[in-house]
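Only one protein chain is missing; all other protein chains are in place.
Showing chain A:
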Amino acid sequence: MNWPHKDLLDVSQLSREDVDVVMRTAASFREINARPVKKVPTLKGKSVVLFFAEPSTRTKTSFDIAGKRLSADTFGLAKSGSSLQKGETLKDTVLTLQAMNPDAIVMRHSSSGAADFVARRVSCAVINAGDGWHAHPTQALLDLFTLREVWGDDLVGKTVTILGDVAHSRVARSNIRLLTMLGVTVRLCAPRTLLPKDARALGAKVFHELEPALDSADAVMCLRLQLERQEAGLLPDLREYARRFCLTKARLKNAAPDVKVLHPGPINRGVEIASDLADAGNSLILDQVASGVAVRMAILYLHITRKEKGETA
(Lines give C-alpha, C1' and ligand atoms only; values in the text may rest on other atoms or scores of the structure.)
Protein backbone atom coordinates (compact mmCIF):
# COMPACT_ATOMS: atom_id res chain seq x y z
CA MET A 1 0.00 0.00 0.00
CA ASN A 2 1.44 3.33 -1.00
CA TRP A 3 -0.19 6.29 0.74
CA PRO A 4 -1.27 8.78 -1.95
CA HIS A 5 -1.10 12.01 0.04
CA LYS A 6 1.92 14.17 0.77
CA ASP A 7 0.04 16.09 3.48
CA LEU A 8 -2.93 15.64 5.76
CA LEU A 9 -4.78 18.95 5.64
CA ASP A 10 -8.33 17.76 6.21
CA VAL A 11 -10.42 14.62 6.03
CA SER A 12 -12.11 15.93 2.87
CA GLN A 13 -9.04 14.90 0.87
CA LEU A 14 -9.42 11.25 1.98
CA SER A 15 -11.33 8.56 0.14
CA ARG A 16 -13.22 5.89 2.08
CA GLU A 17 -10.41 3.53 1.24
CA ASP A 18 -7.85 5.97 2.68
CA VAL A 19 -9.89 6.18 5.87
CA ASP A 20 -9.90 2.37 6.11
CA VAL A 21 -6.13 2.31 5.68
CA VAL A 22 -5.73 4.81 8.53
CA MET A 23 -8.06 2.78 10.74
CA ARG A 24 -6.31 -0.51 10.01
CA THR A 25 -2.87 0.99 10.50
CA ALA A 26 -3.94 2.61 13.77
CA ALA A 27 -5.37 -0.71 14.98
CA SER A 28 -2.07 -2.42 14.32
CA PHE A 29 -0.19 0.26 16.27
CA ARG A 30 -2.59 0.31 19.18
CA GLU A 31 -1.16 -2.95 20.46
CA ILE A 32 2.28 -1.34 20.82
CA ASN A 33 0.84 1.10 23.32
CA ALA A 34 -0.10 -1.76 25.64
CA ARG A 35 3.36 -3.33 25.65
CA PRO A 36 5.77 -2.97 28.58
CA VAL A 37 8.32 -1.51 26.13
CA LYS A 38 6.30 0.88 24.01
CA LYS A 39 8.69 1.52 21.19
CA VAL A 40 9.29 0.14 17.72
CA PRO A 41 12.07 1.20 15.33
CA THR A 42 9.76 1.95 12.40
CA LEU A 43 10.64 5.64 12.01
CA LYS A 44 14.19 5.52 13.39
CA GLY A 45 16.27 8.33 11.95
CA LYS A 46 13.23 10.34 10.90
CA SER A 47 12.56 13.76 12.35
CA VAL A 48 9.25 15.37 13.10
CA VAL A 49 8.83 19.05 13.95
CA LEU A 50 5.90 19.84 16.22
CA PHE A 51 5.16 23.43 15.24
CA PHE A 52 2.40 24.76 17.48
CA ALA A 53 1.73 28.44 16.89
CA GLU A 54 -1.30 28.22 19.16
CA PRO A 55 -1.41 26.75 22.68
CA SER A 56 -1.98 23.02 22.90
CA THR A 57 -1.07 20.40 25.43
CA ARG A 58 -2.96 17.26 24.59
CA THR A 59 -2.63 17.26 20.80
CA LYS A 60 1.03 18.20 20.96
CA THR A 61 1.76 15.56 23.62
CA SER A 62 -0.21 12.98 21.65
CA PHE A 63 1.83 13.60 18.49
CA ASP A 64 5.04 13.69 20.53
CA ILE A 65 4.32 10.30 22.11
CA ALA A 66 3.17 8.89 18.76
CA GLY A 67 6.41 9.97 17.08
CA LYS A 68 8.64 8.72 19.88
CA ARG A 69 6.93 5.32 20.06
CA LEU A 70 7.85 4.89 16.40
CA SER A 71 11.43 6.00 17.23
CA ALA A 72 11.22 9.28 15.31
CA ASP A 73 13.02 12.28 16.78
CA THR A 74 10.51 14.97 17.65
CA PHE A 75 11.26 18.64 18.05
CA GLY A 76 8.82 21.03 19.61
CA LEU A 77 8.50 24.62 18.45
CA ALA A 78 5.99 26.90 20.09
CA LYS A 79 4.99 30.40 19.10
CA SER A 80 6.40 31.88 22.28
CA GLY A 81 10.14 31.38 22.05
CA SER A 82 10.01 31.19 18.25
CA SER A 83 10.80 33.94 15.77
CA LEU A 84 7.11 34.33 15.00
CA GLN A 85 6.97 36.36 18.16
CA LYS A 86 9.81 38.48 16.84
CA GLY A 87 7.73 39.37 13.81
CA GLU A 88 9.00 36.73 11.39
CA THR A 89 6.37 35.81 8.83
CA LEU A 90 4.92 32.33 8.77
CA LYS A 91 6.42 31.86 5.31
CA ASP A 92 9.93 32.58 6.58
CA THR A 93 9.47 30.40 9.65
CA VAL A 94 8.46 27.37 7.62
CA LEU A 95 11.09 27.89 4.95
CA THR A 96 13.64 27.96 7.77
CA LEU A 97 12.21 24.74 9.20
CA GLN A 98 12.22 23.19 5.73
CA ALA A 99 15.89 24.02 5.29
CA MET A 100 16.62 21.78 8.29
CA ASN A 101 15.09 18.96 6.28
CA PRO A 102 12.56 17.35 8.62
CA ASP A 103 10.43 14.45 7.40
CA ALA A 104 7.21 15.93 8.68
CA ILE A 105 5.89 19.14 10.16
CA VAL A 106 2.94 18.76 12.50
CA MET A 107 1.39 22.18 12.82
CA ARG A 108 -1.28 24.09 14.61
CA HIS A 109 -2.13 27.68 13.78
CA SER A 110 -4.89 30.11 14.65
CA SER A 111 -5.60 30.96 10.98
CA SER A 112 -7.93 28.84 8.87
CA GLY A 113 -5.97 27.63 5.86
CA ALA A 114 -2.57 27.98 7.54
CA ALA A 115 -1.66 24.30 7.08
CA ASP A 116 -2.60 24.54 3.42
CA PHE A 117 -0.41 27.65 3.14
CA VAL A 118 2.56 25.82 4.62
CA ALA A 119 2.01 22.59 2.69
CA ARG A 120 2.28 24.45 -0.62
CA ARG A 121 5.65 25.83 0.38
CA VAL A 122 7.53 22.85 1.83
CA SER A 123 8.43 19.49 0.35
CA CYS A 124 8.09 17.47 3.56
CA ALA A 125 4.78 16.14 4.86
CA VAL A 126 2.55 18.64 6.64
CA ILE A 127 0.12 17.24 9.18
CA ASN A 128 -2.61 19.67 10.17
CA ALA A 129 -3.06 19.57 13.93
CA GLY A 130 -5.72 22.28 13.79
CA ASP A 131 -6.00 25.43 11.66
CA GLY A 132 -8.29 28.17 12.93
CA TRP A 133 -11.91 27.18 12.66
CA HIS A 134 -11.28 25.07 9.60
CA ALA A 135 -10.06 21.54 10.25
CA HIS A 136 -8.61 19.14 12.79
CA PRO A 137 -8.37 15.93 10.78
CA THR A 138 -6.57 13.73 13.32
CA GLN A 139 -9.22 14.56 15.92
CA ALA A 140 -11.97 13.43 13.54
CA LEU A 141 -10.03 10.28 12.68
CA LEU A 142 -9.46 9.42 16.34
CA ASP A 143 -13.12 10.04 17.10
CA LEU A 144 -14.01 7.68 14.29
CA PHE A 145 -11.52 5.11 15.53
CA THR A 146 -13.10 5.33 18.99
CA LEU A 147 -16.63 4.91 17.65
CA ARG A 148 -15.65 1.99 15.42
CA GLU A 149 -14.21 0.17 18.43
CA VAL A 150 -17.67 0.33 19.99
CA TRP A 151 -19.90 0.05 16.94
CA GLY A 152 -17.82 -1.96 14.50
CA ASP A 153 -16.66 -0.85 11.08
CA ASP A 154 -20.04 0.01 9.58
CA LEU A 155 -21.50 3.29 10.80
CA VAL A 156 -24.23 3.62 8.18
CA GLY A 157 -27.52 4.67 9.75
CA LYS A 158 -26.02 5.92 13.01
CA THR A 159 -26.92 9.36 14.29
CA VAL A 160 -24.32 11.56 15.95
CA THR A 161 -25.24 14.89 17.54
CA ILE A 162 -22.53 17.53 17.76
CA LEU A 163 -23.38 19.83 20.60
CA GLY A 164 -21.97 23.27 21.26
CA ASP A 165 -19.85 25.92 19.61
CA VAL A 166 -19.84 24.67 16.00
CA ALA A 167 -19.17 28.10 14.54
CA HIS A 168 -15.66 28.33 15.91
CA SER A 169 -14.88 24.62 15.88
CA ARG A 170 -12.43 22.90 13.58
CA VAL A 171 -13.26 19.66 15.42
CA ALA A 172 -16.89 19.97 14.37
CA ARG A 173 -16.10 20.79 10.73
CA SER A 174 -13.77 17.81 10.32
CA ASN A 175 -16.13 15.45 12.11
CA ILE A 176 -19.11 16.53 10.02
CA ARG A 177 -17.15 15.86 6.82
CA LEU A 178 -15.84 12.49 7.92
CA LEU A 179 -19.00 11.13 9.52
CA THR A 180 -21.32 12.18 6.69
CA MET A 181 -18.93 10.60 4.19
CA LEU A 182 -19.35 7.30 6.08
CA GLY A 183 -23.15 7.39 6.07
CA VAL A 184 -23.70 8.83 9.54
CA THR A 185 -26.51 11.32 10.07
CA VAL A 186 -24.99 14.33 11.79
CA ARG A 187 -27.02 16.79 13.82
CA LEU A 188 -25.74 20.09 15.09
CA CYS A 189 -27.18 21.70 18.18
CA ALA A 190 -26.27 25.12 19.53
CA PRO A 191 -27.72 28.57 20.05
CA ARG A 192 -27.75 30.44 16.73
CA THR A 193 -24.86 32.61 17.87
CA LEU A 194 -22.61 29.56 17.97
CA LEU A 195 -23.54 28.21 14.55
CA PRO A 196 -22.33 29.52 11.21
CA LYS A 197 -25.02 31.53 9.40
CA ASP A 198 -25.32 28.88 6.70
CA ALA A 199 -24.75 25.86 8.94
CA ARG A 200 -26.87 23.59 6.75
CA ALA A 201 -24.28 24.01 4.02
CA LEU A 202 -21.99 21.87 6.15
CA GLY A 203 -24.21 18.88 5.39
CA ALA A 204 -25.79 18.38 8.79
CA LYS A 205 -29.22 18.90 10.33
CA VAL A 206 -29.47 21.95 12.52
CA PHE A 207 -31.19 22.18 15.90
CA HIS A 208 -31.43 24.96 18.44
CA GLU A 209 -32.96 22.89 21.24
CA LEU A 210 -31.50 19.90 23.00
CA GLU A 211 -34.49 17.59 23.22
CA PRO A 212 -35.13 17.00 19.52
CA ALA A 213 -31.39 17.06 18.79
CA LEU A 214 -30.78 14.20 21.23
CA ASP A 215 -33.83 12.12 20.35
CA SER A 216 -32.63 8.60 19.43
CA ALA A 217 -29.05 9.83 18.98
CA ASP A 218 -26.44 7.06 19.03
CA ALA A 219 -23.66 9.34 20.19
CA VAL A 220 -23.23 12.91 21.34
CA MET A 221 -20.04 14.88 20.79
CA CYS A 222 -19.76 17.82 23.13
CA LEU A 223 -17.56 20.68 22.02
CA ARG A 224 -15.49 22.77 24.36
CA LEU A 225 -16.99 26.17 25.02
CA GLN A 226 -14.27 28.80 24.77
CA LEU A 227 -14.77 31.10 27.69
CA GLU A 228 -14.14 34.22 25.60
CA ARG A 229 -17.37 33.65 23.66
CA GLN A 230 -19.39 35.39 26.33
CA GLU A 231 -17.09 38.40 26.19
CA ALA A 232 -17.72 38.61 22.44
CA GLY A 233 -21.43 38.92 23.16
CA LEU A 234 -22.34 35.52 21.78
CA LEU A 235 -23.72 34.29 25.11
CA PRO A 236 -25.14 35.93 28.21
CA ASP A 237 -22.99 33.84 30.55
CA LEU A 238 -21.86 30.29 31.21
CA ARG A 239 -24.64 29.60 33.70
CA GLU A 240 -27.25 30.52 31.09
CA TYR A 241 -25.46 28.36 28.51
CA ALA A 242 -25.46 25.41 30.90
CA ARG A 243 -29.18 25.84 31.60
CA ARG A 244 -29.95 25.45 27.93
CA PHE A 245 -27.26 23.15 26.59
CA CYS A 246 -25.27 21.34 29.31
CA LEU A 247 -25.42 17.62 28.53
CA THR A 248 -26.69 15.64 31.52
CA LYS A 249 -27.82 12.07 32.13
CA ALA A 250 -31.41 13.26 32.44
CA ARG A 251 -31.31 15.05 29.10
CA LEU A 252 -30.10 11.87 27.42
CA LYS A 253 -33.24 9.92 28.40
CA ASN A 254 -34.66 9.87 24.87
CA ALA A 255 -31.33 9.13 23.19
CA ALA A 256 -30.49 5.60 22.05
CA PRO A 257 -30.32 3.22 25.06
CA ASP A 258 -26.54 2.82 24.98
CA VAL A 259 -25.76 6.31 23.75
CA LYS A 260 -22.07 7.19 23.77
CA VAL A 261 -20.65 10.53 24.85
CA LEU A 262 -17.49 12.08 23.42
CA HIS A 263 -15.58 15.29 24.07
CA PRO A 264 -12.32 16.44 22.44
CA GLY A 265 -11.16 18.05 25.69
CA PRO A 266 -10.24 19.92 27.67
CA ILE A 267 -13.60 19.72 29.45
CA ASN A 268 -15.41 22.54 31.22
CA ARG A 269 -17.23 20.39 33.75
CA GLY A 270 -20.71 21.65 34.43
CA VAL A 271 -20.71 23.93 31.37
CA GLU A 272 -20.98 21.77 28.28
CA ILE A 273 -21.13 18.42 30.06
CA ALA A 274 -22.20 17.40 33.58
CA SER A 275 -19.39 16.11 35.73
CA ASP A 276 -21.01 12.75 36.50
CA LEU A 277 -21.74 12.13 32.82
CA ALA A 278 -18.13 12.81 31.83
CA ASP A 279 -17.08 10.06 34.25
CA ALA A 280 -19.93 7.66 33.45
CA GLY A 281 -19.66 4.26 31.76
CA ASN A 282 -20.95 5.48 28.42
CA SER A 283 -18.36 8.25 28.25
CA LEU A 284 -15.64 7.56 25.66
CA ILE A 285 -13.59 10.61 26.57
CA LEU A 286 -10.52 8.74 27.80
CA ASP A 287 -10.83 6.16 25.00
CA GLN A 288 -10.53 9.09 22.61
CA VAL A 289 -7.22 10.07 24.18
CA ALA A 290 -5.90 6.52 23.87
CA SER A 291 -7.10 6.27 20.26
CA GLY A 292 -5.39 9.57 19.56
CA VAL A 293 -1.92 8.15 20.04
CA ALA A 294 -2.61 5.15 17.79
CA VAL A 295 -4.20 7.25 15.04
CA ARG A 296 -1.37 9.77 15.10
CA MET A 297 1.19 6.96 14.93
CA ALA A 298 -0.65 5.76 11.82
CA ILE A 299 -0.73 9.23 10.28
CA LEU A 300 2.97 9.86 10.89
CA TYR A 301 3.88 6.40 9.62
CA LEU A 302 1.80 6.67 6.42
CA HIS A 303 3.07 10.12 5.50
CA ILE A 304 6.73 9.64 6.37
CA THR A 305 7.21 6.23 4.74
CA ARG A 306 5.29 6.95 1.55
CA LYS A 307 7.22 6.66 -1.69
CA GLU A 308 7.42 9.59 -4.04
CA LYS A 309 6.27 8.92 -7.58
CA GLY A 310 8.99 7.25 -9.57
CA GLU A 311 10.83 6.08 -6.47
CA THR A 312 11.31 2.31 -6.32
CA ALA A 313 10.28 0.37 -3.27
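The definition used in the following text is that a contact is a pair of C-beta atoms (placed from the backbone, for glycine too) under 8 Å apart; a residue touches a chain by one contact, two chains touch by 3 or more; residues count from 1.
Just so it is clear, contacts and distances are computed from a predicted model.
Asker: The complex lacks one chain in this depiction; which UniProt name from "Succinate dehydrogenase, cytochrome b556 subunit", "Dihydroorotase", "Trehalose transport system permease protein SugA" or "Nucleoside transporter/FeoB GTPase Gate domain-containing protein" does that chain carry?
Answerer: "Dihydroorotase"
Asker: Among A:Met23, A:Ala114 or A:Ile273, which one touches the chain that has been omitted from the display?
Answerer: Of these options, the touching residue for the absent chain is A:Ala114.
Asker: Tell me which residue among A:Pro196, A:Pro264 or A:Gly292 touches the hidden chain in the full complex.
Answerer: Here the residue in touch with the unshown chain is A:Pro196.
Asker: Of A:Arg30, A:Lys46, A:Lys60 or A:Arg170, which sits in contact with the chain we cannot see?
Answerer: A:Arg170
Asker: Among the options A:Arg108, A:His134, A:Arg187 or A:Arg296, which residue touches the chain absent from this view?
Answerer: Answering carefully, the residue with contact to the hidden chain is A:His134.
Asker: In the whole complex, what residues of chain A lie against the chain that is missing from view?
Answerer: For chain A, the residues touching the absent chain are 89-91, 109-114, 116-117, 131-135, 170, 173, 196-199, 201-202.
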